[in-house]
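One protein chain omitted, others in place.
We just call them A, B and C in the order they show up, numbering each chain from 1.
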Amino acid sequence: MNVAFFFEVLIGGLLAGVMYSLVALGFVLIYKASGVFNFAQGAMVFLAALTFVSILKMGINFWLALVITLGVMVVLGIGIEKIVLRPLVNQPPITLFMATIGLTFVLEGLSQLVWGSQPHGLELGIPDVPMEWLSQKWNINVSQFELFAAGVAGAMVAGLALFFQYTRIGRALRAVADDHQAALAVGIPLKHIWAIVWAVAGFVALVAGLMWGARNGVQFALTFIALKALPVLILGGFESVPGAIIGGLIIGASEKLAEVYVGPMVGGGIESWFAYVIALMFLLVRPQGLFGEKIIDRV
Amino acid sequence: MLYREAGQFKSTYAEDQQIFPIRQDRIAVAALLLVAFIVVPLLANQYWLSAILTPFLIFALATLGLNILTGYAGQLSLGTAAFMAVGAFMAYNFVLRMPWLGVIPSFILAGVCAAAVGIVFGLPSLRIKGFYLAVATLACQFFVLWAIQRIGWITNYSASGVITAQKIVILGYVFDTPARKYVLTLAIVAVMALLAKNLMRSETGRAFMAVRDMDVAASVIGIPMMKTKLLAFAISSFYCGVAGALFAYTYLGTVEPEAFTLDLSFRILFMVIIGGVGSILGSFLGAAFIVLLPIFLSVLFGAISHASGMEISHAVVSNLELIIFGALIVFFLIVEPHGLARLWQIAKEKLRLWPFPH
Amino acid sequence: MSRAQQVGEAVLSVQGVSLAFGGVKALQEVSFDVHEHEIRAIIGPNGAGKSSMLNVLNGVYHPQKGAIRLRANGAWREFRNMDSREAASLGIARTFQNIALFKGMTVLDNVLTGRNLKMRCSFLEQAIWIGRARREELEHRRAVEEIIDFLEIQHIRKTPVGKLPYGLQKRVELARALAAEPRLLLLDEPMAGMNMEEKQDMCRFVLDVNDHYGTTIVLIEHDMGVVMDISDRVVVLDYGRKIADGTPDEVRANQAVIDAYLGVAH
Partner (left out) sequence: MSIDIGTHDTFPKLLLHHALVRGALPAIREKDLGIWQTWTWKQFADEARALACGLAGHGFKRGDHLALVGDNRPRIYAAMCAAQCLGGIPVPLYQDAAATEMAFPIQNAGIGFAVAEDQEQVDKLLEILPQCPTLERIYYDDPRGMRHYAQAQLASYDSLLELGRESLARDPAFLEGEIAKGAGGDTAAMFFTSGTTGNPKGVVLTHHALIDRAQAAAEMEGLNDADVVLAYLPPAWIGQNIFSYAQPFVTGYCICCPESAETVMTDMREIGPTYYFAPPRVLEALLTQVSIRMEDADRVSRFFYRRFMGIANRVGGAILDGKPVGLADRLLYWLGDLSTYGPLRNVLGMSRVRVAYTAGEAIGPDLFRFYRSIGINLKQLYGSTETSVFVCIQPDGQVKADTVGPAVPGVELKFTPSRELVIRSPGLFKEYYKNAQATLEAKDRDGWFHTGDAGYFDADGHVKIIDRVKDVGKLADGTLFAPKYLENKLKFFPYIKEAVAFGDGRDRVCVFINFDFEAVANWAEKRNMPYTGYVDLASRQEVLVLVRECVERVNADLAQEPEVANSQIRRFLILHKELDADDGELTRTRKVRRAFIAEKYATLLDALYGGKDTVHIEMQVKYEDGRTGMLAADLAIRDAKTFPPAAAKRAA
């Protein structure tokens, strides 16, 4: 078999995985801080991308558009926290989960109501073409854009890491994630934290939206990438940022490889579920996910 | 107020444990069934029968199925539509390949197949819980749909994947009009609802709830974890499977994968939550709510555009519907997380104690 | 204390059981036996390993060393790691320190779950609810009502347990355990968090159960007071080791026990 092609696929997979991680991050942030499984993350991504493009289309310059969209996302995040989640505090997780599904509908409807539902292209100025030198040297085709996306993702993870490490809010956030009571004890107002987390999640959604939008075009289908991120989550654990990254890479790579090498044998189209099967296999061995802690039933 | 219970005493456990211990309830239910079986088919028009009542019943059945798994046994599942799909396509194949079998047995066997699939995808529940499990069930959703589209045998190698469902013939009697289809559906749903109620009020149901409420204690008092969880998946999937078959045969009239998307799974889950987790009655209320809501909304918008005279574009309407639907869900969860069933329960208590407030 | 069934010979013996979680040694070389019809207390300061001991007895935890031996109809059987379900089927029932009732169910249903091992009908029969299944259900209802009557919880029969006060919940949990008609009943701090009156009630019920059903009872408790009055023999654990074993009076007199309770440094 052709080694170069294998690596091409592998790298492609890893880079695609990074894209998944981008979305997964949004889930992780919120789950970590407020224990909510935010199914609306996909819709947020869609909304972010659509808003951004539409603003661009009005002829506003790129950076301004970016800032405006960011503003929108932050406001949205905070709004969601206040209107939807605050009243549902102390409800069982499934209820919160359901609420976020309801939220998904609202966001989808809203974004299309405001910006219309026709697809847009999004140009970030990085062409989705193979890197010359790589293809020439080893004859491996790796998209520039995907590398760029990987870069952005890496930058964002690093940024988040710093944010968690060195800002007061960040530390507070970690405290909350570890133990709500403790957080309260050290005098951190939970609702602020949650609002901030949702804002951050909004930001992450924006970035993911830009990347995915630029790659596949800004269209309703963007909402489905949330589903792509889920296997990553069960693999990496709902509460672990590194988990989201590693999980993304594993899923991305194995999915691409399977698609190329296994797919043809079973008639293709396996990417719709293969990721889940991997994740599942994995879970059966290690129920708490890659980075989750072991759960012991106390009696 | 309507309840007059004085003198309704129980002198045997059989009386005490009947499904409707209060006479007034028994009368009400009997009347309801009478209306549903006789009056409605006579009076209701095509639209109501085929576009509202029949789907309502089918959704109610599917909701019941999911409620058994999620509401009673506490296992969250997002793969409902997949189990329905299995039911629908297997029913098609049984009717197609074993015509001598008859429709009802085919449906039942289809349900059994769904149950088998359910057991397979229920296996993870032995190791994982909560959202991990929920996400795992998504695997089922995607895999099953994929398999249906890929494995030609299932769709009988039809090019489009959209198959017309065969005529429903039972003992030579053809169920072709909306009214007949409705009655058939109603009959099946009624019977299965009864069976479900019986199951949930006996040992099996208690075992489910025990596992849901505190699995460690459950196993300590001797409830077999594995058997119970898998049984929950099996029974739930069976109900969904039959619902799927009905969905294809008495509602759509076609058997097609597109009918069983993730969206449907969510719809059913909504019905469970809105109706009331762990309540048979709730399954029906929830289904009714979700089925009627969009219809109500479109009627509403129709009226508005008519009144205001200005034309609302279809896209706008569908988006507005989407928003209102989502918003209502959220609103509902905030106002009454225990669903319509709980509201009914409260109202009933009041009626029983009237004129006293409590 | 005069009683219906006189204390018989040993039915359960714990032999050199050691249990550790990671590095933490919960139990070390603990051995003792339990006689038929007796009330056997395991006491000790907090963290002495009482709960762990109980969890070993009904197979929730599996000891690294040692074994549990049970005498079932005359013959001794040895268990290294039975699971909790097996324990239940061997006639071992228990209650939990922090109540483990099924919150979503009524008192009646909770108690009925206690009889699941005695139910024979398949789920299909139950679904159809005629003949055998129905009869079985009603028979068990009858049996359970006896217990409800015995523990004086008739008035809350149909209340969801979640709505009950703590003391009553404890009683319901006892009822659920009794519903299994156990040979051996394990009570995990049955009086924890109760006021004096509730404690007295609970003592009365424990004695009545032992007396009326002849159930062998192993109970753990960290305050000595109440237990001493109702138990025939007492095992004292401290830091996972057995430091004393005997009648309440012997134990009371035992220096090691006094030290343990006064918290003398080891």
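Please note the rule applied: contacts are C-beta pairs under 8 Å (C-beta built on N, C-alpha and C of every residue); 3 or more make two chains touch, one makes a residue touch a chain.
Given the structure is predicted, the values throughout are model-derived calculations rather than measurements.
Asks: For the chain that does not appear here, which of the shown chains does it touch in the whole complex?
Replies: B, C
Asks: Any idea which of B:Gly172, B:Gly309 or B:Pro355 touches the chain not displayed?
Replies: Once the missing chain is taken into account, the touching residue is B:Pro355.
Asks: Pick out the residues on subunit B that sit against the missing chain.
Replies: 1, 3-13, 15-16, 353-358
Asks: State which residues belonging to subunit C touch the missing partner chain.
Replies: Considering the whole complex, subunit C reaches the absent chain at 2-4, 141-142, 145-146, 148-150, 154-155, 157, 208, 211-212.
Please note the rule applied: only the chains that are shown with their structure count from here on.
Asks: Measure off the straight-line distance from the CA centroid of subunit B to the CA centroid of subunit C, and report it in whole Å.
Replies: Their C-alpha centroids are separated by 42 Å.
Asks: At what distance in angstrom does the C-alpha mean of subunit C lie from that of subunit A?
Replies: Spacing between the chain centres: roughly 50 Å.
Asks: Averaging only over C-alpha atoms, locate the centres of subunit A and subunit B and give their separation in whole Å.
Replies: Comparing mean C-alpha positions, subunit B is 33 Å from subunit A.
Asks: Considering subunit B alone, which of its residues make contact with at least two other chains?
Replies: Residue numbers touching two or more other chains: 216, 220.
Asks: So which stretches of subunit C touch two or more other chains?
Replies: 60, 96, 100
Asks: Where on subunit C does subunit B make contact in their complex?
Replies: Counting only subunit C, the residues touching subunit B are 58, 60, 83-85, 87-89, 93-94, 96, 100-105, 109, 112-114, 116-117, 119, 121, 123, 126-129, 133-134, 137-138, 141-142, 176-177, 180.
Asks: Once bound in the complex, which stretches of subunit B touch subunit C?
Replies: Residues 13-14, 16-17, 195-196, 198-199, 202-204, 206-207, 209-210, 212-214, 216-225, 231, 235, 278.
Asks: Report the residues of subunit B in contact with subunit A in the complex, numbered from low to high.
Replies: By the definition above, subunit B touches subunit A via 70, 76, 123-124, 127-128, 130-132, 134-136, 138-139, 142-143, 145-146, 149-150, 215-216, 220, 262, 266, 269-270, 273, 277, 315-316, 319-323, 325-330, 333-334, 337.
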